[in-house]
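Before any comments, here is the structure.
Removed: one protein chain of the complex. Kept in place: all other protein chains.
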Amino acid sequence: MNTENLVAPWVVQSFCAMIFFIGLSGVLVRRNILVILMCVELMLNAVNLSFVAYAHQLQDMGGQMAVFFIIVVAAAESAVGLGLLIAMFRTLKTVDTDEIRLLKE
Amino acid sequence: MEALKIVDPSLLGLTSEQYSSLGPYLWVVGGSLLAMIFAVVPFIPARISVVCIAIASLIGAVVSAAHQITADRTDLFAGMMVSDGYSAFFNILFLATAALSILASVRYLEKQKLEYPEYYVLMLFSTFGMMLMASTLDLISIFIALEIMSLSAYVLVGFRRNDRRSNEAAMKYFILGAAASAILLYGTALLYGSTGSFLITDILARVTTKPELMTPAYHLGGWLVIVGFLFKVAAVPFHMWMPDVYEGAPTPITGFMTTGIKAASFAAFVRVFISLGYGKDIEAAIGGRLHDVLWVIALITMFFGNVIALTQTNLKRMLAYSSIANTGYLLVGMIAAPHSEAGYAPILMYLATYTVMNLGAFSILSVLSGKGDTNLNLHDLSGLARRHPWLSFAFAVFLFSMAGIPPTAGFASKYYLFYSAIQAGEIWLVVLAVLCSVIGVYYYLRVIVYMYMRENEGLEKFAVPALAAFSIAMMVAMTLQIGILPSKMIAVTKKVVAKL
Amino acid sequence: MLKWIPLLPLIGFTINGFWYALIQCRPGAKKAGATIPGLIATLAIFGAFLISVKTFLELKGMPAEGRFVEQHLFNWIHVGDLDLKMALRVDSLSTLFTLVITGVGTLIHLYSIGYMSHDATPGKFFAYLNLFCFAMLMLVMGSSLPILFLGWEGVGLCSYLLIGYWYEDLEKAKAGKKAFIANRVGDLGFLLGMFMIYTHFGTLEFTKITELLARGDFIAAISPAAITATCLLLFVGCTGKSAQIPLYVWLPDAMAGPTPVSALIHAATMVTSGIYLVSRLNGLFSLSHTAMMTMAVIGGLTAFFAATIAIAQNDIKKVLAYSTVSQLGYMFLACGVGAYTAGVFHVITHAFFKALMFLGAGSVIHGMHEEQDILKMGGLRLKMPVTFVTFLVGWVAICGLPPFSGFFSKDEILWNAFASPHGSKLLWVVGAVTAAMTAFYMTRMFYLTFMGKPRFDESKMGGAHDSHAAHGHDDHAGHGHADHGHAPQGVHESPATMTIPLVVLAILSIVGGFIGIPHMSWLEEWLEPVIPAHDPATFTAGHTTEYLLMGVSTLIAILSIAYAWKTYTNLKEASARKARHAKLHETLEHKWYVDEAYESAVIQPIYEMSVKLWKNVDVAVIDRVVLGFGRVSEWTGQAARTAQTGSIQVYAVMILIGLALSLGYLVRGF
Partner (left out) sequence: MEWLNTHLLTALTFLPLAWAVAGMAIPGRFSKHWTLAGSLLLFAVSLKLYYGFDPHGAEFQFAESVEWIPGLGVNYLIGMDGISLWLILLTTFLMPIVVLSSYNGVEDREKEYYTLLMALQTGMIGAFVSLDSFLFYVFWEAMLIPMYFLIGIWGGKDRIYATMKFFIFTMVGSLLMLVAIFFLAYQHKMQFGSFSTALVELYKVRLDGSGFLSTQSLLFLAFALAFAIKVPLFPLHTWLPDAHVQAPTAGSVILAGVLLKMGGYGFIRFAFPLFPQAVVLYQPTFLVLGSVAIVYGAWVAMVQPDMKKLVAYSSVSHMGYVIIGLFSLNAIGSTGAVYQMLNHGISTPALFLMVGMLYERRHTKEIKEYGGITKVMPLFAVAFMIATLSSVALPGTNGFIGEFLILLGAWKANPGLTVLAATGVIFGAVYMLWMIQRVMFGPLTNEANKKLKDLSLREIVVLAPLMVAIFWMGVAPNFFFRKMETSITRLVDRTAKAGAVAVALKGER
C-alpha cells in the first residue's frame, strides 16, 4: 500500500477539532434542545473520527475499538436525552432553553 | 496494513482469585438485574421485594469488598481494571452511600407518591458505575463507567416526572453532563493520539521514558481530561449546573449525588491525576503552571462556594454550595498530595467523612421535606429543637462537623487535610482555606440558630420514619466516632494509598 | 502587745458591722438605739488609747536611738525579690500620732453617742468610725510603705462611706464620691512614688530606707532628678489626702458628713496623714531642695487661698473646713522649709482646737436643730454656756494668742519660714497675712454665732422632724423615724456626753502648746531619732529677731480680732461694706469658681471624650470593620449569586471561558 497520496494526519486532526468545536458552539448558541442534542452527537462523532485517524496513524487497533464503545454510549445517551426531553415537553410544553429558567440563583 | 494482532486467549479466562476480586461488582449487577425482574412479578408488592433485594445485594457486595482491602493488588482484564485497596475502599464507600440513600428514600418516596421500583434499580446501576470508575485504569472504560453512572443519575434527577423543576434539573444536568463527557472523550483521544495507549499507567510509563511525546496535543488532551473531571466534581468555573440540579432533584437523590457521584469522580480524578505525572519531575513543562491554575481554581471554589452559600435560604441549595466549598478543600488536598508525606490519604479520609456528614444531613432533609420538596427553607426549621430534640441534635452534629468544630469527624478530616497541605508548603493556601471555612461556620451555625434559638413557628410535628432514624443515628455515631478516634481511619487510608 | 492597738477598733468594727448587717438589716427589725453600738465603739478605741499610752511610756523608758517597738504579724506578699511583711513599728513619731488618733478619737466617739442618738442606723455609723480608726492606726503604725498605703486608702474608703452616710440626699452621695476620687488621684502619685523608691532603693521598709539614706555613697549613685521626682510624686499623694491646692476641693464638700466625722477625719486625723508621710521620709525630702521649695510654696499658697474663701462662707462647717485647709497649708509650709517638728507640733495642736471647734459647731447645730447658717444664729452664749466657753478657747487658740497652743505651734512655723535655710522672707509675709485673715474670719464666725442678739425665731424651732430643705444641711431625714421625740422646745445646751469631750479638748487646747515652747521644746528632743533637729548655726537670724517676730504675730492677731469684732458689732455696717465690694465677695463665696473650673476643664471633657470613644471608636469603627467583613462576603455572595441565571447557555459559556482561560495560562503562562 503506497502511502504517499494519503491525507496528512494533522489535517484530519484539525478537521476533527473543527467539527468538535462546531458541535460545542452549537450547544452554546442554539435555543432548541433537540438541536443541542444533535450537536452533542456531532461532538462525539468528531471524537470518533479523531480516534480512527490516530488508530491509523499509530497502526494500532485500540482506536478503532474505542469508536465502537463511543457509538454505543452515544446511542444510550441520546435515548436517555430524548426521554428526558419528552418528559420535559409534556410538562413545560416547550423545548426552548430560555423557557426553562425556573431554577436560578 | 499488516495482519491484525490476535488477542491472546488467556486474557479472557478468569483465575479463581481474579474471580473473587470481582465479587462486589457481580453482587451489584446481579442484585440490579434480579431487582428488575422482581419489579414486574405480579403477586409480590414490588416495593418491598425490590428494596430487600437491593439492600441484600449491597450488603453482600460490602462483605466481599471488605476482603479486598487487605488482599494485595490483582490485575483484571489485561490491566484495564485493578482491584486493590484503593478501589476496595471506594467500593465500600459507594455501597454504604447507596444503602443509606435507599434507607432514607423508602419512606420519602411513599410520602412523595413516587413509589416506582425503577428508582432502586437505577440507584444500583449508578453505584455499579461508580465502582467501575474507582477501579479502571483505562481511559475509555473510565468514560464508559462515567456514562453508566451519569445516565442513571440523569434519570434519577428527573424522577419526579410531572414536576417542572425536576424535569428542568434533569435536562440541564443531561446537556451539560453530555458536553463535559464529550470534552473528556476528546481529551482521551488526544492523549491516545500522542502516547498510543489507553492505559493510564502505560501513558505515564511512555511519557517518562520518551519525554518528546509530550507534544502540545498531549498537554491539551491532558487538560481537557482534567476539565472533564473538574466539571464532574463541580469546581467553580464549571459548577454552575450543580445548585440547580441539586435543588430540582428529589432530596435523597441529591444526597446520593453530593456524596456518591462526587466521591467517584474524585476517585477516577486521582488515578488520572497521578498518570498525568503531576508532581513527578516530568511535569516541569506543564507542572509549574498546572499547579498555579489548580491553586487558583481551588481558591475561587472555596471562596465562592462559601460566599454564595451565605446568601441561600433554601437548605438544599445551601448544602449544594457547601458541597462546592468542600470540593475546594479537596482540590487543596490534590495540590498538596504529591509533595506531602501523607500523599492522597487525607483526600480519601475527607471524602469518607464528607460522605457521612452530607448523607446524614440529606437524610434529615428528606425526612423533613413536605410534598414536592417544599418547606426546606431556613424559617421552616425555626423551633425544630423543641419539637424534635433528637432530630435537631443529629442535624446539629452534622452541621458542626461540616463547620469543622472539634470532637466531630469534619474537624479531624479537615485537620488532616490542612496538615498535609502545610507539609507540602502551601501555607498561604491553607490560611485562605481556613478563612473561607470561617464564612462556612457562619451559615452552618445559622441553621442551628434557627433550630435552637428561634421561636417555635416552623412546620408542625410529624412522625420520623424508623428506617431513616436508624440510618441517621448510625451516621451520627460514625461522625462522632471518627471525630474522637480518627487514628483508625487515618491508618486505613494511609495503607490503602501506599499501594496506589 | 502592739497589734492590739489597731486590732481593737477592728474588733469593734466587726461586732458593730455584723450586728448591723445581720440584725438591723433584716426587714422589720426594730430600730436600735445609739448607746449600745456607741459604747462598743468607744470602749474599743479607748482600749486602743490605753495601750498606746502604755507604749508611749514604754518608749519613754528606752534610750534615744533604740526608741522603737516592733511586732511582726505575718509575711504579706512574697514574690520574686519583693518580700513584704505585715509588721507594725511604733517609734517616737508614730506614737505621738497614735496618741492623738486614739485620744481625740475616743472623745469624738463619746461625743457622737449623743450626736447620733436620733439616727436610724447608728450601728453602721459606729462600725465605719471604728474601721476608720483601724485604717488610720495601720497608716501610722505600718513598718513599710505598702502597709502605710493600705491605711492610706483605707481611710480614703472610710471617709467616702462616712461623708455619704446620709446617702438619701444625692448631694451628700456626690460629695462622698468626689472625696474618694480626689483621694484616688493623690494615691496614684503616691503609688508611682512607691515604685520609684522600690526601683531605686530596692526596698519599701522604712528602716532600710533610712539606713540607705544615711549612706552617702548610695545616695550619690541616684540621680538628683530621680529623687526630686520621687518626692514630688509622694507630695502629690499628700496633696490628695491632706487637701492641698490642686486637690483640696473635696474637703469643703466633705462637710456633708455628720459633724463628728468632720471633726475626727477632716480635722484631726486623716488630713494630717500627708504630714506624717513627709515627716516619716524627711531624710528623702531634705535631699531635694526643689521638692522642699514646691512643698513650701504650695503650703503657703493653700493657706492664703483657703483663708480668703473662709472669710466669705456663711455655713459654720464650711468656715471650719476652709480653716482646716488653711492650717494644713501651714503645716506643709513648715515641712517645706525643713521644720518637720514644727509641722508635727502644729498637727497636734490643730487636732485639739480644730476638733474642739468642730464638736462645738456640732453641738451648736444639734442645739439649733440643724441650723448651720451663722447669719441666722447669734447670741447663743446665753443658751449654750459650755459650748460657748469651750468654743471661745478654741477660737483664741486658733488665732494664736500667747498662752494657747495655737500661738506656739503657728509661731514656730512662722519663725522657721522666716529664718530656716530653706525658708524665705516672702513665705513669712504670706504666713503672717494668712494668720491675720485666720484671726479675722474666726472672730467673724465666733461673733456671729455667740455674740449679739439672736437672729432666729425660737418658737418655730424644735418642732416635729423639721427637715429644712436648706442647702448643705445634714438634715435628720432619718428613715421615717417618727417625731423629734419631744414637744417643740427652744435652743438647748447639748447633753453631758457631748459637752464633756468639749471641755477635755478645751483643756488640751490650752495645755497643748507647752510641749513645744521654742528652744526648750520637749517635742524636738523627743523626735530627735526620727527627725534630726536643725543646728541653729544655719539659721539666718538670731534669737532676738525670733522674739521680735513672736511679738509681731501676736500683735497682728490682736489687731485683726479687734477689727473683726468692731465690724460685726452692727450688722448693717458689715453688710454695707460687703455690698461695696460685692463682686469680690461673691467670687469668694463661690470658692473662686474652682469647682466649676474643674468641672469644665477636667470632668466634662473626659465625659465627652468617653462618649465619643464609645460611640465612634467602639461602635462606629471597630464594630463596623468587624461587621464589614460579614457585609463584604454577603455582598459578593449576592453578586455571584445573580450570575446564576438558570439558563443552560450561560452555564455552558462559563465552562468554555474557564476552559479557555486555564488553557491560555497553561500554554503560554501570561
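In order of appearance the chains are A, B and C, and numbering begins at 1 in each one.
Following the convention adopted for this analysis, a residue touches a chain if its C-beta (ideal position, glycine included) is under 8 Å from a C-beta of that chain, and two chains touch if they have at least 3 such contacts.
This structure is a prediction, so every number in the text was calculated from the model and none was measured.
Taking the complete complex into account, the chain left out of view touches B, C.
Within the whole complex, the absent chain has one touching residue among C:225, C:548, C:562 or C:609, and that is C:609.
When you scan B:205, B:405 or B:500 for touch with the missing chain, the hit is B:405. Here the missing chain is touched by one residue of B:48, B:431 or B:477, and it is B:431.
Listed by residue number, the positions of chain C touching the unshown chain are 21, 24-25, 27, 74-82, 146, 149-150, 152-154, 157, 160, 164, 167-170, 173-174, 176-177, 180-181, 184-185, 187-188, 191-192, 195, 198-199, 479, 606-607, 609-611, 613-614, 617-618, 622-623, 626, 630.
Annotation for chain B: contacts to the undisplayed chain at residues 342, 400, 405-407, 411-412, 415-416, 418-419, 422-423, 427, 430-431, 434-435, 437-438, 441-442, 445-446, 449, 452-454, 485-487, 490-491, 494.
The rule we apply is simple: only the chains that are shown with their structure count from here on.
Between A-C and B-C, more contacting C-beta pairs join the chains of B-C. Our note on geometry: chain A versus chain B, Cα centroid distance of 26 Å, whole angstroms. Between the CA-based centres of chain A and chain C the separation comes to 99 Å, rounded to the whole angstrom. Look at where the CA atoms of chain B average out and do the same for chain C: the two points lie 80 Å apart. Each of residues 641, 644, 646, 648, 652 in chain C touches at least two other chains. Looking at chain B, one finds that residues 171-172, 175, 179, 183, 243-244 touch two or more other chains. Chain C contributes residues 630, 633-634, 636-638, 640-641, 643-644, 646, 648, 650-652, 654-655, 657-659, 661-663, 665-667, 669 to its touches with chain B in the complex. Looking at the complex, you find that chain B touches chain A at residues 1-2, 4-5, 140, 143-144, 147, 151, 154-155, 158, 161-165, 167-172, 174-175, 178-179, 181-183, 185-186, 188-190, 192-193, 196-198, 217, 243-244, 247-248. Looking at the complex, you find that chain C touches chain A at residues 641-642, 644-649, 652-653, 656.
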